[in-house]
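Rather than the whole complex, this shows some of its chains in their spots.
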Amino acid sequence: MANLSQLMENEVFMAFASYTTIVLSKMMFMSTATAFYRLTRKVFVNPEDCAGFGKGENAKRYLRTDDRVERVRRAHLNDLENIVPFLGIGLLYSLSGPDLSTAILHFRLFVGARIYHTIAYLTPLPQPNRALAFFIGYGVTLSMAYRLLKSKLYL
Amino acid sequence: MANLSQLMENEVFMAFASYTTIVLSKMMFMSTATAFYRLTRKVFVNPEDCAGFGKGENAKRYLRTDDRVERVRRAHLNDLENIVPFLGIGLLYSLSGPDLSTAILHFRLFVGARIYHTIAYLTPLPQPNRALAFFIGYGVTLSMAYRLLKSKLYL
């Protein structure tokens, strides 16, 4: 067990664990937001979900799409598409022995950019707010990937 | 190599590895289910996929959507949205030195809930079966995230 406690005593790894947990929790919040809008706006996609609102044809009119629900879902999918690379590349980057302050700068920028992306998507804020948030997160992940491949390439 | 064998001798980590492999294999099964329904129901989304069923207009009539295929795809996306946070948070939680029986309870509940979620979605079972399955998995991940941030926060 010695090496496990050592892993969690490594400051870069602990910082990665904290920021990752925060950004994944934020992503999980999107599921709640989708459920909230589906229930308050009575917009469903599965017949069994709106069975409580009436029988037969009466319930079927709740099987529809809604701009707000679709917007939350797009923001959720964009999170998935960007947080998955951060998770994989960030984990390996953290283990590759980077400088602590550089690593924390990467993690903070990424988490901040993704939170800002969600706000920009759901408000919605005018462009280029969302595009900017997207590219900051994207750039951070690419920067970690570059650092990793430069120092530890083994093909 | 000493520390690697140590990592895999850690019981919490071995349990995490086993349950994660099972739940990810279950998620991969959704791709096969989609392919199965697409082929048996002749429902395709890419023109090149139904080229074998005829030429030109004759093939184009297979480019359609189908309730069952869309249902499997929604179940698959829901898996992705929930298993990705489990993967990240669960890995870090496993490395943070939790109590073995508590950790295994978390992993078992999560994997059980996701398998039940798939059954509830594909059958489909009446609500609140699927909602319950979803919230058990969600709660397990949040519980691990809480434990992690409480013991190892480093921002």
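Every chain is named by a letter (A and B) in the order it is written, and numbering of its residues begins at 1.
One rule holds in what follows: contacts are C-beta pairs under 8 Å (C-beta built on N, C-alpha and C of every residue); 3 or more make two chains touch, one makes a residue touch a chain.
Model, not experiment: these values are computed from the prediction.
Trainee: Quick one: how many copies does the complete complex have, if 2 are shown in place?
Mentor: My count of identical chains over the entire file-defined complex is 3.
We take it that only the chains that are shown with their structure count from here on.
Trainee: Taking each chain's centre as its mean C-alpha position, how far apart are chain A and chain B in Å?
Mentor: The separation of the two C-alpha centroids amounts to 16 Å.
Trainee: Can you list the residues on chain B that touch chain A in the complex?
Mentor: Touch residues, chain B against chain A: 2-3, 6-7, 10, 13, 71, 74, 77, 80-82, 84-85, 87-89, 91-92, 95-97, 124-127, 130, 134, 138, 141-142, 145, 148-149, 152-155.
Trainee: Taking the complex as given, what residues does chain A use to touch chain B?
Mentor: 1-5, 7-8, 11, 14-15, 17-22, 24-25, 27-28, 30-31, 45-49, 51-52, 76-77, 80, 83-84, 87, 91, 108
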